[in-house]
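One protein chain omitted, others in place.
The first chain written gets the first letter, and so on, giving A, B and C; residue counts start at 1 in each chain.
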Amino acid sequence: MPHLTRRRFNTLLVAGAAIAAVGVPAAHASEPKKIVFLVNGNLGDKSYFDLGALGMNQIKAKYGDAVETKVIEMGTDQTKWLATFQDASEGDWDVIVGCTFEISDIMVEIAPQYPDKTYILIDGVVPFDEGKFGNVYSVTFKQNEGSYLAGILAAGLIADGTIPADWGKSIGFLGGMDIPVINDFLVGYIEGARSVTPDIKVAIAYAGSFNDAAKGKELALAQYRGGTAIGFNVAGLTGLGQLAAAKEAGRLALGVNSDQEAIFKDSDPEMASKVASSMLKKVDVTLLRAFDLYIAGTLPVGQTESIGLKEDAVGLVETGNMATLAKDPLKARIAAAKAGIVDGSITVSSGFVVSQADLNTLRDSVRP
Amino acid sequence: MIRFEHVSKTYPNGTVALSDVGFSVAAGTIHAICGENGAGKSTLMKILSGLELPSAGSISINGEPVRPDSPRAAAALGIGMVHQHFSLIGSLTVTENILLGQEPRRGPFVDRAKARARVLDLAARYSLDVDPDAKLATLSVAAQQKVEILKALSRDTRILILDEPTAVLSPPETEELFRRLVALRESGLTILFISHKLKEVRALAQQVTTLRAGRVSGDAPMSAISDDEIARLVMGEAGTSAIVRPEPQSAEARITVRGLTLRARDANDRLDAIDLAIRPGEILGIAGVDGSGQRGLVKVLTGACQPDAGMIAWDGKSVAGANTGALRRRGLAHLPADRFRDGGSRRLTLTENALAGAHRNYRFGPLLKPRAMIETTRGIIDRFAVRCPGPLAPLGALSGGNAQKIIAAREFGSNPRFLIVDQPTRGIDVAAANFIQDQIVALARSGCAVLLLSADLDELLRLSTRIVVLYAGRIVASLPNDPELTPARLGPFMLGLEVAA
Amino acid sequence: MIDLLGLVPAILRVSTPLILAGLGVHVSSRAGVLNIGIEGMMLAGALAGVVISALTQNAWLGLVAALLAGAVLAALLSVAIHLLRADLVLSGIALNMAALAGTTLALFALTGDKGISSSLPSLTLPMVRLPLIDDIPILGPLLSGHNVLTYAGLLAVPLVAILVNRTPLGLAMRAVGENPEAAAATGVPVLRVQVTALLISGLFAGAAGAFLSMGYVSWFSQNMTAGRGFIALAADVMGFGYAWGTMAAALLLGTTEAITLSLQGFGVPSELLQAIPYLVPVLAMVIHARRRKRREAH
Partner (left out) sequence: MIRNALAETALTLAIVFVVVALVLVPLAMTQADPVGVVTTFLFGPFKSIRHIGNIIELATPSMFCGLAVALILRAGMFNLGVEGAFFLGGLGTVAAALILPLPGPWLAPAALLAGAVIGSSVCVVPGVLRARYGASELVSSLMLNFAALFIGLYVLNVWLRDPAAGAMVSFKIPADARLPRLIEGTRIHIGVLLALAACGLGALYLFRTAGGFESRIAGANPSFAAHLGLDVARIGLRAQILGGLIAAFGGGIEMLGLYQRFSWQALPGNGWTGVTVAILARDHPALVIPAALFLGWLQVGGDLVARNFDIPNEAVGLMQALLLVTVTAAALTRNPRLLRAFGARSPGAAR
């Protein structure tokens, strides 16, 4: 598969450049450090499980024989997760990585039992104030900040006339499920869009599934039919259906987590051309960074880091279609918003803390 | 023409069905094969018709050794079989059933017009009239049998096997069938005829072969053998029981039926203003060609469905709206016509089949008492002389006659006040049939009211106190069973040619 | 609110895989084999279509491969139930497990990715513009311009009805499905009829899968059938043994789904909307069963 090989090769090149820039840490110890990533699901989600695995590859690429890496898929049966964490903790792994909120409770149970292990928890937290979790490093993403930029882009493309008026005036949001982490994207997205057009309308749909691309396409088509000019998908493999819908309806889409334009650039250039941009959630970068800190002995264990635009952990793809599609004033506006968020002059609400009632009010207020 | 030589059949589970069977069948004759249930008749015919392969031995036709390994191969040899349990498909039409697997085609499709014409042609050739477009499930049993015979004849058949063909027929239908068979023989067909009924064998066959426990026990031209000899060869020693007509023990009817009407979807089940009275100690016989309303009558009397009009009373009190459970609690017992469909379950054990319904009498607290249940069943097995591996064997392991005994034991053992027996001895051997008939009479003598439905007129005439003839859902005759009453007297009523007041 | 002009194509799109798979279930059911493995067969078809169309750069070869993949899995099911005489339901469940694992493995082996085939330049099956009809206002856009498999699915309904009712094979299938012992005694080759029906079922499943990966979207993704095979099983049961009934049931299911999808964003909680497509068929069945019961009572 020539396309893929090329892409992977590029990834390797990037990783290689990173190594050259940072410099391989001097032969650290004779024993390789062992890191394992326990996936509470299956790979192939094109979202942070895959990005996490990519991060593991980058770690391997960077440290070579100085590390031993492994990715274990635990599947979707939740009762097996704790057992797997326990197994890994009993083994000779030095660093154990888990992600999503669901793993938090498991970390709570496991980490205190194995104080000599280091745990990295992505997108979840443990109650550090209890003082039992000196070996856990937790990191959460401010995806609302990245989504804020996505909202500006979507609303901006309509407002400045880049998008023809006859496409419609509303923007779309396609979520996998009506759950907090998805709504964190939604809240930031709406706020960003409102900062451009205060009375912007947002068509919101939840698919109830993360692997049903056909359903995702159908939902997106319904939105496009209803006058949505550009939609934002946060629904894993279901969400990719939105890209197919954008191609069919001749509208625009926004990707999530990874660069969705790049996913289809080789296999379906026409569809890729409909991806205005993607909001990135750089799990790979974060994981690599955490491991760097771990090797350097400066990983801030025992606390939560919440990282966002400031740490470059989330962001918007600004190359590709975005570079040509967005006009300069819009780009400037996005850059300004980014700066504002980084310096704290703009704060974006979080979907984690809003109550269901407030969320409903918010959703009702933007309904087309 | 057909020669069986040293044919044996042992099933994988070790059961020996046939051993060293050898005899010949002459071309152009009707050859009867007699034997008790489980004697091996059906297995032998299954081997001939390609449904099973022999374990040893050989068959030759016209001197050519043959070994049909499928019904198709048998058909190619000119062998057709009419099964006792028809191999017909209810939702297909008569034409589709007859020509299944050998349909005339037009391109990729069935040529319906040609198929229909072929069936009509076939029917005309053998004088067996059928409606080619009727859906099979809507036909009476006799009509279905015609279809089954036509199907067997449809493939250039030279050898026709009939397995108990008269079990489901009324006397006029039987007579008609016999006329057809004789005509078929005259047209050159060889017919193998399996039957329990000596009278029929006598009337039809030129040669008889008797089987006993998987072996040939006799083989003789009909002219050279007496009925008694055949009976002895078939079952060792057993005579036919004498005529019994139990007397009613009270003038008061136990069961009264007035103006009973049922408008069922199936025309064969419909009832039209039926009046009946059955007294304690009396056996009321119901005669009629199949599909004259017998099934509907049984359904209504057993509470399986409610009548559209009319009333049923027990001891003078109406039981309107009572379902089967309620009637059974009042003392209803019912030996159904289809022993495996309604009478029991092949998968359950003999004990479970024998005590189902009465099982609540074997309780200790919330639990059943399995040991007591098994003991009771052992008693039944002994008393009814049931041949079986043991009380925990599944009912499906038993031959038809033995299974019928278990089911009869259950129904008769409930000390019933009203007993409905529907074809109690159909398809079972003479010894078992006599035993069951004796039990029915004994129950009547003990004061039970009995309703007997049977296609076997001999049985009706031997057991019944009175006989009621049904035709098209109506009572056309109600006759005391005196010596003048004969099948010939009943025939016209059954065919609806005559109506008595 | 809901524009009907947009809804009709949506209904057809949502219903197409259900009609195709439903017909597949229908054919095998008529021959007495409940094809629980339809979901797995669809998945295999979806993957095979993508892979072969990418390799050959010919969408039609991809479709053929999808049909064959469905049939190959059907053959495997037949080996399990006929040759090994394993339990029918369990074999179906096992086939679905195996297909999910197998397609993921195959995808990984081919692309290095477990989730999606986006690195394969696979093709899609064409939309068909019906000449003449296309030019009619309103009706044109409704009836014309659908995926070739949508038309194939609709066209297959009478063909299947004819197959089942008018051909020797169909007659044999019905006989075997209703009473295998009687059919065998008549000389109908029961095994061959069931295997043939199952293979046809597999072909339909493969087509349904191909519609998902080469019609709906242009890629294969893990477990992309998302339970449509089970819905197709339901459609067949709701069709009461008729090809037309199966189609009607599939359209009912598809219509409910399409309408609830369009209703999203009107303030009804999404979970409740998602429940509706599963409640409507139950309701429809109850109404039908009640009417039938009442009719039979008379």
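Criterion: a residue touches a chain if its C-beta (ideal position, glycine included) is under 8 Å from a C-beta of that chain, and two chains touch if they have at least 3 such contacts.
This is a predicted model, so every value here is computed, not measured.
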Inset, instruction - With touch as defined up top, name the shown chains that contact the chain not shown. - result: A, B, C
Inset, instruction - Among A:32, A:112, A:180 or A:227, single out the residue that touches the unshown chain. - result: A:180
Legend entry - subunit B residues that touch the omitted chain in the full complex: 11-15, 302-304, 323-329, 334, 336, 341-348, 352, 356-357, 359-360, 363, 366-368, 370, 389-390, 393, 397
Legend entry - Missing-partner contacts on subunit A, residue numbers: 72-73, 75-80, 82-84, 86-88, 90, 100-102, 104-105, 123-125, 140, 177-181, 208-209, 352-353, 355-356
Inset, instruction - For subunit C, enumerate the residues touching the unshown chain of the complex. - result: 80, 83-87, 89-91, 93-95, 97-98, 100-102, 104-105, 108, 227, 230, 233-234, 237-238, 269, 271-272, 274-275, 278-279, 281-282, 285-286, 288-290, 292-293
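Assume only the chains that are shown with their structure count from here on.
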Legend entry - Topology of the chain contact graph, where touching chains are joined (line, ring, star, complete, other): line
Legend entry - Most centrally placed chain, judged by C-alpha centres: C
Legend entry - subunit B-subunit C separation of Cα centroids, rounded to whole Å: 45
Inset, instruction - Measure off the straight-line distance from the CA centroid of subunit A to the CA centroid of subunit B, and report it in whole Å. - result: 75
Inset, instruction - Please work out the Cα centroid separation of subunit A and subunit C, and write it as a whole number of Å. - result: 34
Legend entry - Residues of subunit C touching subunit B in the complex: 162, 166-168, 171-172, 174-175, 178-179, 181-189, 296
Legend entry - Contact set on subunit C toward subunit A in their complex: 3, 6, 10, 13-14, 17, 54, 104, 107, 110-122, 212, 216-219, 221-224, 226, 257-258, 261-262, 264-267, 269-271, 274
Inset, instruction - Sort out for me which residues of subunit A touch subunit C in the complex. - result: 1, 3-4, 7-8, 42-46, 50, 178, 203-206, 208-209, 211-215, 217-219, 221-223, 225-226, 237, 240-241, 244, 263-264, 266-268, 271, 360, 363-364, 367-368
